[in-house]
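One protein chain is absent from this view; the other protein chains keep their places.
Chains here go by letter, A and B, matching the order in which they are written, and residues are numbered from 1 within each.
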Amino acid sequence: MKKVLSLAIAAALVAPAAAMADATLFGKAHFIIENTDTTPSKGADSTDFWSVDSIHSRVGVKGSEDLGDGLTAVYHFEFKVNQDSGDGLGDRNQFVGLAGGFGTVLLGRHDTPLKMSQGKFDQFGDLPHGDIANVMPGEDRVDNVIAYVSPAMGGLTFVGAAVSGELGDSVSLYDAGTATTISTEPSLDSLFDHISVAGLYSNGPIFASLAYNSYSLGDDLDADPSLLRGTFIWDGGMWQAGAMFNSWDWDDVTGDTDSWGLSGNLKVGANGKVKAQYLYADSPRSTANKALAAVTGLEVTDGFSPDISVSLDGDADNEVTQFSIGYEHNLSKRTILHAGYTAYEEDGSGKEVDAFFGGIIHNF
Amino acid sequence: MKKVLSLAIAAALVAPAAAMADATLFGKAHFIIENTDTTPSKGADSTDFWSVDSIHSRVGVKGSEDLGDGLTAVYHFEFKVNQDSGDGLGDRNQFVGLAGGFGTVLLGRHDTPLKMSQGKFDQFGDLPHGDIANVMPGEDRVDNVIAYVSPAMGGLTFVGAAVSGELGDSVSLYDAGTATTISTEPSLDSLFDHISVAGLYSNGPIFASLAYNSYSLGDDLDADPSLLRGTFIWDGGMWQAGAMFNSWDWDDVTGDTDSWGLSGNLKVGANGKVKAQYLYADSPRSTANKALAAVTGLEVTDGFSPDISVSLDGDADNEVTQFSIGYEHNLSKRTILHAGYTAYEEDGSGKEVDAFFGGIIHNF
Partner (left out) sequence: MKKVLSLAIAAALVAPAAAMADATLFGKAHFIIENTDTTPSKGADSTDFWSVDSIHSRVGVKGSEDLGDGLTAVYHFEFKVNQDSGDGLGDRNQFVGLAGGFGTVLLGRHDTPLKMSQGKFDQFGDLPHGDIANVMPGEDRVDNVIAYVSPAMGGLTFVGAAVSGELGDSVSLYDAGTATTISTEPSLDSLFDHISVAGLYSNGPIFASLAYNSYSLGDDLDADPSLLRGTFIWDGGMWQAGAMFNSWDWDDVTGDTDSWGLSGNLKVGANGKVKAQYLYADSPRSTANKALAAVTGLEVTDGFSPDISVSLDGDADNEVTQFSIGYEHNLSKRTILHAGYTAYEEDGSGKEVDAFFGGIIHNF
């Protein structure tokens, strides 16, 4: 009898102290005030406005259990706090896994190894104007992931992830002639439709990584684009300098489209840090991939799995730069004030965005 | 002054340790890898694909307060983790109640007593291919519930629930002649529009239950279908065997449509368990209830309250079977690995689904 009730009612009557012991509530509150001045294209009027926003504020529950024999069960459910939209919570990394001498195996929703391979390169992460995701492809969090993290071997760690398309994914193509949008047959049916792998090396001041993503566009499209990312960071204690390079390979349809960046910071006093970042890409990020259109004869308007971010659009006449400078002040290890400025430019289209921002971060 | 601020600001400044003491964070992480091979109908091409999914993973907060005089206040807010859809959290059981010598009274969203009456019958619960809900009606979680659980009396417990339709519910009817869908006038206005009751008996190795649901379809439809469920489980320590029977009564419109099942498991070694389950139904679950069409002259395309699951569709020429076998291995009391196979068949339509799955469960 107890068994039945314990499922539904009695569960509420007994607070299992043991269970509570390892369920950790955690999160991050990050809000900014920002002024954004946008010129959509050459000669167009600019729009200037102020905003107050939550910047990927989050809450989560995580924990682990020692299973004996060196085996540990881990879980992690993390949610985005949607302060602006008013619809509660969205999704961040959510997984269950087993960790042991062999490394860690996870199932669920997770950042790709390629995204993880950036280490501490991004000095303006999460910020709507500043994050490397505005310029560089590959900043993906995907569901339906099987991931593996190796143990560190002499400073070297391997991370791999396989992503299943689950039939629900297809590529949308726009036929300008008939002004219609067609979709390819959703044929992604394996556990390995998309692959992301990364090797990470950490030794003293050096962090270096190399990562590779391979995407399948299904049977209808004869193209399997891929992305290569290399990251190098030198942590000099009082300062840090980093470089990143991304190359998007159109599967021999046309030449690669590349992006690269430099970032650095310098500690100022006991609690301050000045930081700067410069990013460059051959072409803007876009869902309308002009290079891929060469394969299909059609314009690709929505590519890859819904969860896989779009690539660079392959327009050779529209180079992108994003430059950011900023300052951080630690009120404590967990609480940070920051301010900064970002300028984004596309030299072909003439699009320009200038943003000033200041904010507060509290980790818990 | 303190009173006003405590509502809004000061609340954040003071962490009431006492309140925290009985708020228990709990949940379950359950993810599987699955291969599904579906043949939609006789002679049709089959579709085969792999997937990685969260299986009703959940998080919740619950607690209780001793009110003195044998009275206890209980609360329980439980949410589904929507790993796949990316939209944060969905709803599971959510209620507040009072417990005492008289039993427990609850208000909120809850599994029906008929669903609760299954005890530990379902060996493949929650699994997309395996759960008894694929074959049997009545696996409902409903909102707007007033529920009562009696104290155990010599092994016998009574559970009852009343569900209000709150005017928002109506039945959709499809008129094939005019190819239009019409809806009945939403006339469900009482606290007892739908009723679910169950008697549960537990004594030594024996668990037995009998449960009954009665549905109101409103004033426009002269039909009040009902569902009867009986469950019997023998727990032999090293093994368990169970039987379940469901009979859907069309309110004298036509004969009953029935479903039944057998399940069992056998412990293997210290931490293993082999399990099997066979389910049968006269006809598939469906929202288009052919028997009910005999009352209305119209095809019912969406029946009952939105929260009440559909019944068997009453097609006498389309018998359903679902057979599952599997193995569970306990890594600890809270962490379980499992693997299994399910075959679902409709002998009339020729629909077939074969699924292989393996997964990990971690309770916290």
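Annotations
Just so it is clear, a contact is a pair of C-beta atoms (placed from the backbone, for glycine too) under 8 Å apart; a residue touches a chain by one contact, two chains touch by 3 or more.
The structure presented is a predicted model; accordingly, all values stated were derived computationally and were not measured.
Among B:Ile33, B:Leu114 or B:Val145, the one in contact with the hidden chain is B:Val145.
Touch with the chain omitted from the figure is made, among B:Pro40, B:Gly90, B:Gly255 or B:Gly272, by B:Gly90. Across the entire complex, the residue among A:His30, A:Arg229 or A:Lys275 in touch with the chain not shown is A:His30.
Taking the whole complex into account, chain B touches the unshown chain at residues 1-5, 7-9, 11-16, 19-20, 22-23, 25, 61, 63, 65, 67-68, 71, 73, 75, 77, 79-80, 82, 87-91, 94-98, 107-109, 143-146, 164, 166-167, 188-191, 307. Residues of chain A in contact with the chain left out of this view: 22, 24-27, 29-33, 47-54, 57, 59, 62-64, 72, 74-76, 81-84, 86-89, 93, 95, 97, 99, 104, 106, 110-111, 116-117, 119-120, 149, 152, 155, 157, 200-202, 207, 209, 331-332, 334-335, 359-360, 362-364.
In the analysis below, only the chains that are shown with their structure count from here on.
We define each chain's centre as the mean of its Cα atoms; on that basis chain A and chain B are separated by 37 Å.
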